[in-house]
Every structure is written in structure tokens, then in C-alpha cells.
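This structure is in C-alpha cells; I'll ask about it shortly.
One protein chain omitted, others in place.
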Amino acid sequence: MQQSADTAAPAPARKADHRLFRGNLVALVVSLALVIGFFALATEHFWSLRNITNVLGQASILMCLTAGVAIVFISGEVDISVGSLVAAIAIPLIVIMNATGSLALGLGGALALGLLIGVVNGYLSVYLKINSLIVTLGTLFIIRGLVYLYTGKRAIADTVYLESFFQLGNGRLWGLIPYPALVAFALVGGLAVLMTQTRFGRKVYAVGGNAEVARLAGYNVRRIKFTCFVISSLAATVGGILLASRLGSAVHVAGLNYEFQAVAAAVLGGVSLAGGIGGLIGSALGVLILAFVSNGLGMMSAPTEWQLVITGAIIIAAVALDSAKRERA
Amino acid sequence: MHKSMKTLLIAAASTVAMVATTMAQETPKTVGYIVNYATHEWYQNVIGGMQDRAAELGIELEVIDANLDIAKQVSAAEDFMARNVDVMIITPVNEEGAVPILRRAKAAGVPVVLEGNPVVGMDTLVAICDYDTGYNAGVEAGKWAKENLEGPVRVMNVGLPLLSATVLRSNGFMDGIRTEMPDAELVHDLDGGGNPDRAQEVSAAALAADSDINVIYGINDSSALGGLQAWRAAGLPEDNLLVVGTGGEGLAFLNEMAKDGPLQLEAAMFPEKVGFTSMDAAVAMFNGEDLPEHIVSPTHTLTPETALEFYDFDGESRQINWERVNELEAPDQCMKYASDL
Partner (left out) sequence: MSVTSDQSPTRQARGLSLGGLLRNEQIFLIILLAVLIVGLSLAAPRFMTAENATAILHQSAMVLIVAVGMTMLLITAEVDISVGASLAFASCVVMDVINTTSSLTLGILAGLAFGGGVGLFNGLVVTRLKVNSLIATIATMMILQGGVFLYTREAVQNHHQIEAFSLIATGYVGPVPVPVIIAALLAVVFYVMLNYTLIGRRVFAVGSNPKAARLSGLSPETIKLVAFVVTGILVGVAATILASLLNAGQPTAGRGFELIVIAAVLLGGTSLFGGKGTIAGTILGVLILKIIDNGIIILRWNQDLQIIVPGVVIILAMFLDQLRKGRTDG
């Protein structure tokens, strides 16, 4: 344990970074407000309490995935296996729930599988030193393939119809705030506190900013990165559980391409692929911006192709602006 | 623009009787359709048929594309309910994954018509009979083979085991062709993924292993034509080959038939008619009518000659001949269902 050594990062650089973070957060909040304002004026159905709360629920799954992906990015590694993980963890969840009639046991099974995937990703990337993009690209394929093999490409239906499980992804607190949104906000909030208010979080930033310096400062770089992979898989598991509830089943094609969406949202939210930069509140705002754009275009009955084009353009513009800002700073 | 107007007029003229009955009813103001993926020609033509019928009845049709994302399908249903549509039509991305939506729609009092695939807890489904479609095409293929093909019938099935619907089509085809040619043999039973590039690749590998076949059956046009393209890429002669396509979802089969090549039979499923029928079902649901669990949309096996009775085709676009399609009779029951597999 090297808990006394967390002053390693050079202080001035940090301050500048913090200013950038804050500026970034303001920019994201303003962007989100602009998006919401635009659609509120452009289409009649958008600006209703029902729709706004709907979108929060719809964004919840990606919010969980993105939080985990962002932490791995900040640690200087990559995790793109989350899209397949979402489909995989629903299987023990539904199968165990069907067999035992217990939601708790099902959730336990899902979290156990999520933990296992995180350990495998982390072990291969950190301890066997295989590039994490390759590892998680590989596990992205392997997990999806195993899901197809196990399910025979048929969805596994929830046959016990537990009300608590249905409510988890579909219900609303006071008939207003979707439970999945509450779960996602709690997860993102908790992880944001972990990343900004604890020694562990500061170490993750230090390791991602410069692993060599962090190592010389006495940090256990491997253990920190390994932990990030595990956190990412567990966060994605929570997202997968919410999705399974919304689908009432374990669907073999669930989560296809979510890894790209999560990466895009994290980057839009100011997280750098180079490591050490960005935060969870920012990446959550990134998710919300993309979710409101998608919902707003849907409300305007814009075809999917426009949604793809606009999302792609937003990502390029956001990252280009961000890197221009960094060059000036 | 004026083409679609023309279609509308034809449609209007040919369905006076139906309009007359529906006029007596209340019509919903808005109907929301959640489509599986609108980038596929099949669904574009389903939407086209719905739009034609909706315009006739003075209904506003809204479409949201789930784009094969099972979660987006749930979001789309939420969006429609937030917009207070009167009826939803849903083509499920996945049948099991649509169960909670139906439950929530029911709670919100929004009637739902399913298109394509059944979902537990549904009220009504508009769909073709997959087995019958394959079976009838198989019978025609058997007759054609008797007259035109040399040697015993040897089939390459470019299938899609993923979906029960497509398995039913393949099974139906083999059962049908054996009524005419009892010795017909299934040489290759492939998973072509339902898309042209995958179908081409898988067929090429199969043909490299054994090219002694004379019938290619595809569970959709992409699969059939992917198989045919693999045949061509392998440099095999086309004079003793029959290709049977399924769906008739777009322009590809009309193009290929215009060449008078090996594609001589097409098990057309008329997506426009499916859309048309779904819209009528939505109106009936809105009025609280008692509907059968399965409303069958008709299919018909086309030849290069008869194809042009059903579609006006100028090489660039196609227009359905509503009069001819609405003459087709659909059975009340299918010969086989997914539950029989």
C-alpha cells in the first residue's frame, strides 16, 4: 500500500487541468441546454414532463456503460467489450430468476458474471500486458459468440414475472422519475465521488496521466488499472440488468454497438483516450446530449440516417473543439 | 411525387368497398409504427403500404425506426405513448424483448397491432404464412424442374436458422418440391445471415465443396441472389439451374427476372399489402373490434411473366398494382406455425 504518495502529479499542471475540466463541464451543460431548447421549439411533443423523464430512463443504460468505460479511459486503457457484456450478464440473471424465483439470486448471478469478465479483461490487459484494445476487441467477439452458442440465438424469456424486476427498468418513483434513471444517477454519482474525492480516484488520474511517473511515485499501477477494468464491467453489468428488465428477457442481440456509443459519449463528455483527463459527470452529460438528440430527432420523425449523421458530426466537432482548446491552454 | 399520387388513386379506386365499411367506423387520428429497421427494402415497402392506406383513411402515420436496437424499440414505444398516439403497430426486433412494452401499452390503454412476429400477450398479429409461402413455391419449383431441369433435383438452401419464420420457409420449400419430385435432395443447408454479402460468402464455400446442385432456394431475395452471385463467381454454367427467391421485397428480383436468367420463381410476400392490412387492423383495434389472433396477409409465387401483373416496374422503381394484389385470397389458417417446429 502506497497511500502516502498521492502528491506525485505536478501541482501546476493539475490546476490548469482543473480549470479545463470546469470549463468543459460548463460547455457541456450549455450544449445540453441548447439541445433541449432547440427541440422544445422545433417539435411540439418534445417539451413535456413525460418525455423529458422518458429520456432520462432511456439514457440510463448507456449512462452506466459510459461511466465504466470512462474510468478505464482515465486510467489510460480501453474497454470496448461492454456491448457484449450487456447481453451476457442477462443470461444468468434471467435463468437463475426463472429457476429460483428470486430477484436477489438473479442479480447476484449477473454481478458474478460481470465480475468474471472484468477480471479476465483486467488480467489479460494488465498482468499479461496484452494491449487492452485488442483484449477487449477479442472478448467483445468471444462473449457475443458464446451468448449466441448458449442461447442458440433465441431470447430467454422471464417466466416468473416478478413485479420488482419489472419495476426496476419500467417503473417510476411517484409515477414520475423512472427507476432506471435513479439507478444510473446513483451509480454515476457514486463513481464520480470515488474518482474525485478518494485517494483511489486521484491515483487513477495519476496512473492515466503518466504511468511511469506514477510507478516511480510508488503506486501499484497494475492493481489500479486492474481495479478499473473490474469497475467498468460491474458498471456495465448494472446497465445490462436495467436493460434486461426493460426487455423482460435475456436477448442475444442486446447491446450490439453499445461499445461505440459509450466510447463516443465518453469522448464527447471530455474524456481523453490518452488517459488522465476527463470526468464522470462530463461523460454522463455526453450521454444525455446524445440521448436528447436521438429522442428529439425521433419526435420530429427524422429518419435514422439523419440521427447517425448528426451524432457523428457532433462527436467530431466536440473532440476537435476540445483539442483546439487544449492546444491553446 | 406524382407516382405515389397515382398509386393512391388506384388504391382508392380498388378498395372502395373496404373504404365504405371503414368510413362507418371511427378512425384513429394518429397511428405510430415502430419498425424493426427502415433501411431494409422490405420495411420501406411495408411503410409505403401503410402510408397509402393511412392517407386514404385520413390518418396521420408516424414512424420510428428501432434500427435493430432492441432497447431503442422500448424507447420508441415510450416516445409514442408520450405523444398520445391512438394505436401502435410494432414489428418486434425481438419477440421476447417486446413483452414489457405490450404490458406497458396495455396499462396506458394504447392498443397494439403486431406485424411479422408474435409476442406473448398480444391481441392481434398481421403476418404472412411462412411455411405456406415456401411450400407453394416448392410445388411450383417441382413442376418447373420436371419440365426444364436435367437429372435429379439437388437443392442448396441459403437459409437463416436464427428465425423460426425463415426455418418454416425452408422446410415448406423442401416439403413442397417433394410433392412433385419425391427424390429431391437437400445438399447444402446454409446460414446465409439473411444478407447478400454473407450469403454470397457462405454459398461460395459450399459450392467449392460440392457444386453438383441445380436448385438454389433463398429465404429472402438477398439470400437467393447472394447464392446466385456465388454460383457466378465460381464460373459455373447457368443453363441447368433454377433459383427461387422469397419476399419480393425490392427491385432486385424484378431486375433479375427481367434478364430471364435462372431466377424463374419468386415467392412474393407483398410488403405493401402487409402494411395496408396492418393499418386496417389498427383501425379495427381502435374501434374495439374482435380480431383474430393472426390476420394472414396473402403471398403468391410469381414467374417472370406474372410478376408484371402485380408490379409496374420501369427499372428504377416499382409500383404495386393494388387491384391485382387485393384480389389474392389469404387462408384463415397457416399449414404450419413456429410452434410446430
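As written, the chains take the letters A and B, and residue 1 is the first residue of each chain.
One rule holds in what follows: a contact is a pair of C-beta atoms (placed from the backbone, for glycine too) under 8 Å apart; a residue touches a chain by one contact, two chains touch by 3 or more.
All values reported here derive from a predicted model rather than from experimental measurement.
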Chain not shown, its touching partners among those shown: A, B
Of A:140, A:230, A:280 or A:293, the one touching the omitted chain in the full complex: A:140
Option from B:179, B:240 or B:255 whose C-beta touches the chain left out: B:255
Of B:202, B:244 or B:265, the residue in touch with the unshown chain: B:202
Positions on chain A contacted by the hidden chain, ascending: 124, 128-131, 133-135, 137-142, 144-146, 148-149, 153, 260, 263-264, 267, 272-274, 303-313, 315-316, 319-320, 323-324, 327
Chain B residues touching the omitted chain (full complex): 39-41, 44, 191, 195-197, 200-202, 204-211, 225-226, 229, 232-235, 250-252, 255, 259, 315-316
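FYI, only the chains that are shown with their structure count from here on.
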In the complex, chain A residues that touch chain B: 45, 48, 50-51, 54, 57-58, 61, 153-158, 166, 169-170, 243, 245-249, 251, 253-257, 295, 298-299, 301, 303-305
Touching residues on chain B, where the partner in the complex is chain A: 37-39, 62-65, 67-71, 74-76, 78-79, 82-83, 93-97, 99-100, 103-104, 120, 161-162
